[in-house]
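Missing here: one protein chain of the complex. Every other protein chain is in place.
The first chain written gets the first letter, and so on, giving A and B; residue counts start at 1 in each chain.
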Amino acid sequence: MNDVAETEHTVPAADSRETVLSVQDLSTEFRGKKGSVRAVDGMSFDLKKGEILSIVGESGSGKSVTSLSIMGLLPYPTGHIAEGRILFEGRDLATLSDREMRKLRGAGLSMIFQEPLTSLNPVLSIGRQMTEGIIQHLGLSREEAKKRAIEMMRRVSIPAPEARLKDYPHQYSGGMLQRIMIAISMSCDPRILIADEPTTALDVTIQAQILELMRNLRDRTGASIVLITHDMGVVAEMADRVIVMYCGRKVEEGRVDRIFARPKHPYTLGLLRSLPVLGHAGPVGSAELAEIPGVVPSLDALPPGCRFSDRCRFATDRCRAENPPFEEAEPGHFTACWHSEKLEPLA
Amino acid sequence: MQQRVKSAIDIAAAAGSGAPARVGFGRRMVAVLGAATANRGAKVGLVLVGILIVVAVFAPWIAPYGSDQMGAGMGLMPPSADYWFGTDEFGRDVFSRVVYGARLTIQVGVIAVGISLTVGTLMGLIAGYAGGWVERILMRLVDVVFSFTETLIALAAVAVLGPSLTNAMIAVGIAAIPFYARVAYSVTLVERNKAYFDAAYVAGAGHLRLIFIHLLPNILPPLIVVATLGVSSAVLAAAGLSFLGLGAQPPSPEWGAMLSAGRDYFTQASWIMIYPGLAIMVTVLAFNLLGDGIREALDPRQKAK
Partner (left out) sequence: MARFLIQRLLAAILTIFVTTVAVSMLIHLVPGDPVQIMYAQSQGTTPEQLEAVRERLGLNDPLYQQYLSYVGRLLQGDLGVTIRGEQPVLELLLLRLPNTLILASSALLIASAIGLSFGFLAAYKRGTWLDTTLMTTAILGVSMPHFWLGLILLFYFAVHLGWFPVAGSGFPNLVLPAVTLGLTNAAIIARLTRSSMIDIFDQDFVRTAHAKGLPKAMVLYRHALRAGLVPIVTMMGLQFTYMMGGAIVVENVFGWNGVGRMAIQAIFQRDYPLIQGFILMFAIVVVLVSILMDVIYAFLDPRIRH
């Protein structure tokens, strides 16, 4: 695994590249009947140009909420950004008005989702759904937008795009629809593509195709990708850098090869051990991970101290009392664990 | 209507799930009501239903006069401290009549819903159990009858039976059979796919045993929840029939009939008509509020949030 990761991910020195997105101390809250819960708590990261950053965690870890916060798509009126800044091209997205945000969405930042079939409107033609964003953001005429849509469909390898523009979502397969989603999201040359579990709902063979397509688009356009997933196999195949989240907080961050070779957080270790065959792109059982006992605690019943302490086999009294700081364990490799030095490197 | 069926099926499914087979309907009902009353509207509904029942049960003690007591006061007296809702053209106390009317309303609710629930459940149960052509014919028939409004079915039934309060109750009950048949059918389909049914089947239980000992006790609890909510439309429909003169006949203190009789005096004595109408509305509202609350409490999407 170690070798694979190191040879496949020839990452240029991360520091040399321009930062396109900087999330600083982001906290997102949801108002509920029993008061507010903090779904994302003090999240920070920088995204470099052309980089593929993977945010990993089980459901409820806050990875999707982080992406929705960046896109300004938090469910209204319950979800809101409580603290922090999201800097993109010199502006703080957290403070932008709805109108300004709409100009950026789909143009500067775009997003694709897990379920391609439900993510497209069943009663509008694919052509309509492809061109409306182009017309909106690039100011093209209907005809020009159609040409651009066809070009985008070609780029994501949809056969006979002219004919298929008139079709409706139910006439496409899941894999083809996800291609369409990617084409839509890339059609206005975004600097950042956020992909929230883009392959989870697809067959394994289709998964690989979609991932390759995304990588090619990155190479071609230089866009950065934030890849949200719970699947370490997908991470191994795609990511330059990884952030592992647990209960709304970052628990580990580093280059993908380092994380796969020498995980510094017991949670990451558990995620890696849960892979059916290490390094193989396959779905991880989502409900309960074999290697990690118990389930993710509810956000309104978090344990004091380290949030992972009640599921962690390394946990000591200190873990249950004091929250570990997020610190650099090795150069460029950060973690929040009192016992990170106890973890053995993976063979 | 389709929406009503859909939401009723959702409620039934939610009320039926969670508990193991054949355990504690009472406890489940309490749990459902408890969850529902977190909703403010449902709380109001529950209180109003409670008041209605109390009024009906203790009518003779609550009502200052008899329901048919003529000359309790002068004719057409406006509401006052002595006659809270005024008096009608015969000098009967409108308040007392409305109070006694609550008894008839409860009776309508119980009998009409009882008829539709019993027959509908049997039809749905048999269709769902038997499958094949029995299922197809029964449910097709239910669909056909269902496409007419309940008003028309009730009218046809009254036309056959002739006008009277009892016949109106029966008519309203018949009209809602397709509704309950559909809900019962879908609940039966769910139940017969559960392990306990397979176990009983494999153990060689006969048709009757499978239907009445195994399926019925399990589909009944959720159906009763749905039926409670069906009371509002039964009350409304029966009052409508009485208003048209096809249900309760004067001098019955049935609210719809009172309203109908009061219309002739509206300009001089609007209270004769206002209060029975208000009573119908509050009763229907109470069950609707309760229904909305239960629906919300049982809605899996609400729970997930």
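Simple rule for what comes next: contacts are C-beta pairs under 8 Å (C-beta built on N, C-alpha and C of every residue); 3 or more make two chains touch, one makes a residue touch a chain.
Since this is a predicted model, take the numbers as computed values, not measurements.
Trainee: One chain is left out of this view; which of B:35, B:62 or B:244 touches it in the full complex?
Mentor: In the complete complex, the chain left out is touched by residue B:244.
Trainee: One chain is left out of this view; which of A:69, A:119 or A:199 touches it in the full complex?
Mentor: In the complete complex, the chain left out is touched by residue A:119.
Trainee: Going by the contact rule already stated, which one of A:21, A:93, A:107 or A:217 would touch the omitted chain in the full complex?
Mentor: A:107
Trainee: Using the document's contact rule, name the residues of chain B that touch the chain not shown here.
Mentor: 1-3, 41, 140-141, 143-145, 147-152, 155-156, 158-163, 232, 236, 239-240, 243-246, 256, 259, 263, 266-267, 270, 273-274, 277, 280-282, 284-285, 288-289, 292
Trainee: With the missing chain put back, which residues of chain A would touch it? List them for me.
Mentor: Contacting residues on chain A, toward the hidden partner: 71, 73, 77, 98, 101-107, 110-111, 113, 115, 118-125, 132-133, 136-137, 167-168, 170-171, 181, 184-185.
As a convention for this text, only the chains that are shown with their structure count from here on.
Trainee: Between chain A and chain B, what's the gap in Å when you average each chain's C-alpha atoms?
Mentor: From the centre of chain A to the centre of chain B is 51 Å.
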